[in-house]
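Here's the structure, in C-alpha cells; my notes come after.
Left out: one protein chain. Kept in place: all the others.
Chain IDs A, B and C follow the sequence of writing; residue 1 opens each chain.
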Amino acid sequence: MVNAIFIIATGLGTAFLLGLLKDEWRTAAYGITLAALALMSWIAASWVAALAWGGAATVDIFTAGTEPPFAINLRMGLPEAVLTLLVNLASLLAAVYLRDTMFKQGRRAMAVLLIFAMALCGIILTRDLFNLFVFFELTVISTGGLILLSRDKRALGAGFKYLIASQVISILLLVGIIFSYHATGTLNIDGMASMSAQLLQGGSLAFFLMFIAIVAELKPFPANGWALDIYESAHPAFSAMLSAAAGSAALFAVDKLLLIGGTQWLPVATAIGIVSFIGANLFALAQNVDRRTLGYSSIAQIGLVLTVLGQRDILGDSYLYIAGGILLAHAISKAGLYWLSGLVEGRELTAWTALRGRPLLIFAFVTFLALLIGLPPFPGFYAKWDLIHTLAAQDRIMLLTLILFGALIEAGYLFRWFGYVIKREQTTERVACTPHKVAVVYGAVIAGWTAAYLWGNLSPHGNLLHTLPLLFALGFLLLEWLPVWIKNTIAIIGLVAWFILGFPDYDPLQLIFAAVILIGGALILLSSYHVQGRRIGFYPSAMLMYAGLAMLITADDSFSFFAAWESLTVGSYFLILRGKHSEPHALSYIIFSLGGAFLILAGFALASQGVMDFQLQALGQVTEPLSAWVFMLLAIGFMTKTAAIGVHIWLPGAHAEAETDVSPMVSGILLKAGLFGLFMLLMNMGKQQLYGIELTHVMLWIGALSALLGNLMAIFQEDAKRLLAYSSIGQMGYALFGLAMMNHLGWLMALMFVINHYIYKSMLFLSVGGIAKRTGTREMYRMGGLITLMPLSFIAVLIGIIAVSGVPPLSGFGGRWIFYNAIMTADHRLPMIIIFLAGPIAFLYLFRLIHTIFLGQLKDEHRRLKEAPFWLILPQMIYVACLLIFAVVPGMALRHVDSYLNQFFPNHGLNWEGLTITSSFGYWSPISIMLVIGTIFATVLAWLLFVNRKAQKVKQFNMVFAAERPYRPETTHYAWNFFAPYRKALGFLTQPLVTRFWEALTDLLHSLAELLRRFYCGNGQTYAIHLLGFVVVVYLLKVGL
Amino acid sequence: MIKRLVVLLLLAGIGAIFMSLLLGYTPDNELNLTARYYAEHTAQDIGAANIVTAIIVTYRGLDTLGEVTVLFLTAAIVGLVLAQGRQQNSQRSQRKLPESGELLQTGSLLLTPLILLLGVYVFVNGHLTPGGGFQGGAILASAILLMLLTDPMRHFSHRLISVLESISGLIFITIGVLGIIYAGGFLDNRILPTGSLGQLFSAGVIPIIYSFIGLKVGAEFSSMLVNLSETEGS
Amino acid sequence: MEFEWIKIPYSLLTLFIVINFGLLLTALIQKIGARVGRRHGIPIYQNYIDLIKNYAIRSSITHGFMFYLGPVFRLSGGVGLLLFVPTIYGSEMFSNLSFAGDLILALYFVFFGALGMALGAGESGHPHAAIGVSRGLSQMTAAELPFALAVFSVALQYQTLSVTDIVAAQQGGVLNWTLFTNPFAVTAAMFSFLGSMMRPPFDVVLAPQEIPIGPPTEYHSSYLALMQTNRVIFPVAKIVIYMNLFFGGAASWPVFFLKVFLIYMVSVFVGVAFPRFRVEQSIRWFLIWAMPLGILAIVLV
Partner (left out) sequence: MSYIAMTTGFILILIGFYGALTNRNILRMIIAFTVANTGVNLVLVAVGYMRGRTAPILDAAVPVTEAAARIIDPIPQALVLTAIVIGVGVTALMLAFVYKLYATRGSLDISNYTELKW
C-alpha cells in the first residue's frame, strides 16, 4: 500500500510544481493536475480495495517520526478510504469538467483546485484537532478562490458572505480548541476521546464551541444563508464539489468530534440534523431556481446524515453502512445534478426541459433523483430501511416520523422537478453538450450504479440487483434503440416466461394475482403493438412496475416486499408521467404512493422490533398494543394504493391522463398491489383493536364510503377515462369492503373483484382509449353515435358494463351474489347500507358511458372515423371471451381459492358440487342462468324477426321531434351533464372536500416555505448574525436549559 | 436600531459563553502531558533549542505545511483576482504618480539590504532563537514593501517570485517525503544528523526547512504586495 | 333442484297465465284510474286489441342494431324475471326455472331489461329518450335502495336467500307474514314499490300525459308490441317477488291473483291521490322517508 500521506503530498507538491511552469503552458499544467488527481484517487482506491476486500487493517500514519499524541498522526480506515476516494474522484471529475475554465484561468486555478482536494482529504485523514482546523481554513480559502471561477457576477458577493461566516466559525473553533487543549493537555482526537470524562468536567463549554463551529461548517439550517448563495451562484462543478466532497469531509469531522463529546452530544447532533433536514426540504418547496434547490437539498441531506451520526449509540455495527449509504448517495447524486446543471442554459427548474431530447441525460437525471430520494436499488434505500428499523426498535418514533416526513417533502419537490423536465413546454435553448462535461455526468451515473451494486452486496437482505425481474426491467434500458415491436415481444415473452417459471410454486392466492399481473400484463401489452417508433422510456418503466409486482407476490420477508413495493411504485410513476397532460397527476400519485410506502416502512419497522430478517408471517406474532399500530400503518399504506376514500385524489387524474395502453395497466393491474398487500396483512394479522375500536370495522366503513363516493363522482364526469378512473375507486371500495368483512365469502368476493376488475377495467380503458385516439377527445358529449363506426369497441364496452354492473348473466353477477352471501354473516350491518346505495349508482355512470359515446347522435366531424386500431381491439376481444367464459365457469379459478381460504375461515365456504354453486344461504347456477337467458332472448328475438322482418334502416334525424326536424347533432345529443337531477339531489356529496383538504395542506406548506424563506435576506452581515444566533440558541438549549 | 439591539443581545450570549469559559479556567501549575514531553524530549530527539520551532517544523510540521499552503493559496488567489482585474483595466492610461521624496529613496537604498539580511538571519536561526521562517519571510517582504513605496512603478518579476515560491514549497515537501524514506515518517527532521544543541547546523533539516519557509513566505507576501501595487498603479 | 325438461312446458304455462292475467289486470287498473278521474276509461279487453294491432303493423323502421334489440332485451328481462321466481308456493309445477338462482338473481335481473331498453332507446338518437333514461336511472337508484335494504333484512331474518325458503317460513297463518314479523322492512319495500311502478307520483320518467317522452319515444309497431307485452308481465313478476317476500306468497292461483291485485292497488291508491314529483324530489323523498325505515329494519332484525 502506498502511504496515505502521499495523497496530501501529491496534492500539495503538484500545486507547488505548477508554479514552476510558465503561465502559457496551460495544457501541460492541466495534464499534470489531472495526473495528480488521478494518482490521489488511485491511492485512495487502492486503500479502499485493501481495506474492504484485501483484509487490511486500519493504519495509523505517524508524522515526524514521533508517536501521537505528541505529533500529528493520520488514520486510514475504511471510512477514510471511501471518503478520500470520493473526494478525489469528485475533484478529478470536476477538473475534467472545468477544462475550459481551467485553461482560461491558468495554473493558479488548478493549484487552488488541487489544494482544495488535498485539504478535504486532510480533514478526513487527520487525527489532530488543530490540524483539522488548518485543513478547514485551507478549504475555506480555496473555496473562496474557486468561487471566483464562476461566470456569475453574483458569486463574488456570495463568496464574501461565505468568508464572513467562516471568520466567525474559525474564531469560535480556535477558542474551542485551545480550551479543549487546556482541559486535556492534548490536541489528539483519540487522546481527547479517552479523556473525555475529564474534558467534560472542565471543558464541555470548550467542546461546545468546537462542536458548534464544525457543525456550522455543515451549513445547518437556518444558519446557512451564505452556503445557499454559493450553491446558487458558484460554478456548478464547484458547487458539486462543495456539496459532495466538502460536505462529506465536514460530516466526517463532526463524526470525529463526537468521539470526544461522547453520547451526551449525540442528541444535539440529532436535533440540529433533523431540523436542517426538514427545514431545508420545506424551503426547497418554494424554489424554482435549480441550483438553489439543489443547495437546499444538499443541506437537507447533510442534515439527515448528521441525524444518523447522532444515532450512532443505537446503530451499532450498521452505523457506517447507514451513514455511508446516505452520504454516498447524496454525494454522487448531488455532484451529478450540479454537473448536469452546467449543461443547461436556463436557471429555472423548467429550463431543464432542454434535456428532453437526450434520453441518456434523462436517464442520468433519473438516476440522480433516485439516488437522492433513496429508491431501490440505490444505497439510500438500504440505508433508510436499516435506519428506520433501528429507530423503531429503539422507540425513537418521533425522529422516525420526522425523517419520513422530511423525506416525503424532498421526494415531492424532486419529483415535481422531474415532472417539469418531462412535461413542460420545451425551451428553445439546447443542451450545451461538450463531450467532456457529458462524460463527467456519465461518470457519476456509473458511480451511482456501482454504489448501488456494492451496497446491495453488503446488505444483509440480499442484493436487489441480483433479482431477475429487476434485471430484466433494467435490461430494457440497453434495448432502447430497438423498435417497439421487438421490445414488446420480448416484454410479453418475459412476463409469460416468469409466470411459467413461478407457476409450480404459487399457492392459489398468489396464482390469481400472478395470473392477473403477468398473463394479464402480457395481454395488455398486446395493445402496445399499435405504437410505432421506439417509444423510449416506456419499456424500462413498465417492466420495472411488472418486476415490482411479480416480486411483491412472492415476497417472504418484509424487506423484499417493501423493495418490490417501491419498485412498482416508481415504475408506475414513470409510466403515468408519460401521458400528455399527466404532470400534476403523476406528481400527486407519487407523493401519495411514497407517503403510503413510508407508512408501510414504518409499520414493518415497528413490527420487526429490530429483527432485520423479518418474515411476513411473523406479523401475526406482533403483540398488543403495538400490533394495532402496525396494522393501522400498513393498512393505510396499502389503502393509498387502492385509492380508498381520503387518499384517492391522485387516482382519477393519474389513470385518466395516462396513455391508452398505460391506463389499463395502472388501473387493471397496479391497483391490485394494494389489495394484495391488504390480503397479506389481514391473513397474517387478522382483526386488531385500537382503543377498543375494531380496525377492520373502520376499514369496512372506508370501503363502503369509497364505493359510494367513487361511484357518485363517476356519474358526474364528462371525461370518459376519468369516469372509469372514479369507477375504479368505487370498485376498489367494494374489494376493500369484502376484505374487511373478515369472512370466507368476503374474501372470495374480493378475489373475484381482483379478476373481474382487471378484465373489465382493462377492456373498458382500452376501448375508451381507442375511441379517444380516433375522435381526438375524451369528453363524452363530443362523441355520440359511434356504434356503427366502431362496432367492436361497442361490443367490448357493452359486455364490460354488463359485467361491471353485476347484471346476470355475466361474471359481475357472481361477484354480487357472493357479496350478498358474505354480508349475511358479517358482524356489522350499518356500512352495508352505504354499499347498497353505491350499487345502483354504478348503473348511472355505466349507462352514460355507453350511451353518450356510442348511441345518440353521430357528430359531423366523426362521420369518417374508422374502428380503433387492430392491436387495441384484439385484447378487448380476448377480454370479452374471458368474461363470457368466466361467467359460465367461475369455478375454474374460484374453487381453488375457495378451498385455500378454508384455512383462514373454515366456515361458510361454497359448495361446488355439480353445476350449481351453493352457499349456506342460497344457490347460483351460472350455466343454467346463461342458458335460460340465452334461450329466452333468442326466442323473443326470433319472434321479433318474424313479425318485423322488413324493418328499414332510417337516417339519423328521421324521428318524431315535436313537429320539427332536428338538423344539428350537437343540439340533439343529450349528453352533457347527463344526470342533472342527480346532481341537484346528491351533488353535495361530491364536494371535493378531500381534495380541498390536501390542497390546503400543500398550500400551507408552500406558503410557509414562501414566507419563511424571506428569512434569507441576502445580507452577509445578517447571515453572520444568524450564525451567532444559532450558536447562542443551541447553547441555551443544550447547556443553559 | 433593532439590528444593533439584536447584535448586542447575541453578543451578550456569546459573552456569557466566554465568561463561563473564563470563570472555569484555572491556569496549569505543571506542564501538561504533551508539553512535558516536548520539554523533555525535544533536545535529544530533535535537537532544536527553540522548542516552539521544533513543534512548528517537526512535531506539528503538517500544520506548518498547511500554513505555508494557506499563504501560497492566498497569493495564488489574489493573483487570480487581480490578474482578472488588470486584464480589464489594462487599456486605461497609467496614472502619473508624484515622485517619492529624497529621504525615502536614499533611506530605502540603505535599509533594504539590511532588512533582507535581518530576514535571512531570523529564519536561518529559527531553531535557536525566537523567530523563524514566517517571521523572517515577513521581514523579507517588508523590504520589498519599502522598495515599492519608494518606486511604485518598479517592476518585479512575477516569474522569479513564483519560481522561488514553488521551489521552496517543493523542497519542503520533498524533505517531508524523504523523512518517510530515511527516517521515522513524513517531515521527520532526522534525515540529517541532529548535531549538538545550540549550534547553527543542528536539529536535522529544521534550518533548511525553515529557510525555505522563510523564502517562500517572503516570496508569497511579496507576490501579494506586488500584485496589489500593480493593481493600484493601473 | 335440478333441471328437468318438463319444467319448460310448465314455465310456458305460467307465462301464458301471467300474460293473460296481466293484460286484464293492467286494463282494470287503467279503468280504475280513469274512473277516479271521472273518465270512462278503456274497455277491459283493450290491451288485447292494442297488442294484436301493434304486432300486425307492417310499416316499421329501425335506427340500428341496438335499437332493434332494445325491446328484445326488455321482454327477455320481464319473462326471465318471472321465470326465475317460483310463482306458486309448494307447487313443483309452477316453481318455474328458479333452480338457476336465488333471490339475488331476481334482484339483479330486474336491471337486464331496463339496461337493454335504455340502450335501444339511446340508439334512436332521440333526446327525449335519453332524457327519459337519465331520469329513470336516477330515480331507480334511489328507489331501489330501500327495497335492497328490506330484502337484506328479510334474508337476515330468515337466514336464507332462497325465495322458496322465505315463503316457507311465512306459512301457517297471516301473522307469520313478513308484513307482521318485520313491518319496517315491508314498509320500506312498499315505498320502493311505489317508485318502481311508473305511476304517480313517480312517473316523470315516462311522463305519459304530456309529450311523448321517455325511453319508448321512438318505438312503434312490433317493437312497441313487445314492450307492451313486457309491460303486462313485468309488474306482475315484480309483485310476485314482493308477494313472496313480504306477504306469505301464494299457494294457489286464486290467492295469487288476489294478492297481486291488492299489492298493485297500493300504488294505484297512492298514484291517484298525489301529484308528480320531479326526479330530484323523488330521490330526496326516498332517501329521507324510505331509507331510514330500511336501516331500521336491518338494525332491528
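Just so it is clear, a contact is a pair of C-beta atoms (placed from the backbone, for glycine too) under 8 Å apart; a residue touches a chain by one contact, two chains touch by 3 or more.
Here the structure is a predicted model, which is why all the values come from computation and not from measurement.
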(message) Just to confirm, in the complete assembly, which displayed chains does the hidden chain contact?
(response) A, B
(request) With the full complex in mind, choose from A:397, A:612, A:632 or A:1025 the residue touching the hidden chain. (result) A:1025
(message) One chain isn't shown here. Among A:30, A:62, A:181 or A:631, which residue touches it?
(response) A:181
(message) Among B:15, B:101 or B:193, which one touches the chain that has been omitted from the display?
(response) B:15
(request) Touching the hidden chain in the full complex, which residues of chain A are there? Just list them. (result) 130, 134, 137, 140-141, 144-145, 148, 153-154, 156-161, 163-164, 166-168, 170-171, 174-175, 177-179, 181-182, 187, 225, 228-229, 232-233, 286, 1013-1014, 1016-1021, 1024-1025, 1028
(request) Provide the residue numbers of chain B that touch the chain removed from this figure. (result) 3-4, 7-8, 10-11, 14-15, 18-19, 21-22, 25, 27-29, 31-32, 34-36, 38-40, 42-44, 49-52, 55-56, 60, 63-64, 66-67, 70-71, 73-74, 77-78, 81-82, 84-85, 88, 128-130, 132, 134, 197-198, 224, 231
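We adopt the following convention: only the chains that are shown with their structure count from here on.
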(message) What's the distance between the Cα centroids of chain B and chain C, rounded to whole Å?
(response) 106
(message) Measuring centre to centre with CA averages, how many angstrom lie between chain A and chain B?
(response) 54
(request) Between chain A and chain C, tell me the centre distance in angstrom, where each centre is the average of that chain's C-alpha atoms. (result) 53
(request) Can you tell me which residues of chain C touch two or more of the remaining chains? (result) none
(request) At least two other chains touched by the same residue of chain B: list those residues. (result) none
(request) Please name which positions on chain C make contact with chain A in the complex. (result) 1, 3, 55, 58, 60-66, 68-69, 71-73, 75-76, 79-80, 83-84, 97, 99-105, 108-109, 111-112, 115, 118-119, 122-127, 130-131, 133-135, 137-138, 140-142, 144-145, 148-149, 152, 155-156, 159-162, 211-212, 217-218, 221-223, 225-226, 278-281, 283-284, 287, 291, 294-295, 298-299
(message) So in the complex, the part of chain B that touches chain A is made up of which residues?
(response) 3, 6-7, 10-11, 13-14, 17-18, 20-21, 24-25, 28, 32-35, 37-38, 41, 45, 58-63, 65-67, 69-70, 72-74, 76-77, 79-81, 83-84, 159, 162-163, 165-167, 169-170, 173-174, 176-177, 179-180, 183-190
(message) Show me the residue ranges of chain A that touch chain B in the complex, using the header's touch definition.
(response) 3, 5-6, 8-9, 12-13, 15-20, 22, 61-66, 69-72, 105-106, 108-109, 111-112, 115, 119, 122, 126, 128, 130-131, 134-135, 137-138, 141-142, 144-145, 148, 175, 179, 182, 184-187, 202-203, 205-206, 208-209, 1025, 1028-1029, 1031-1032, 1035-1036
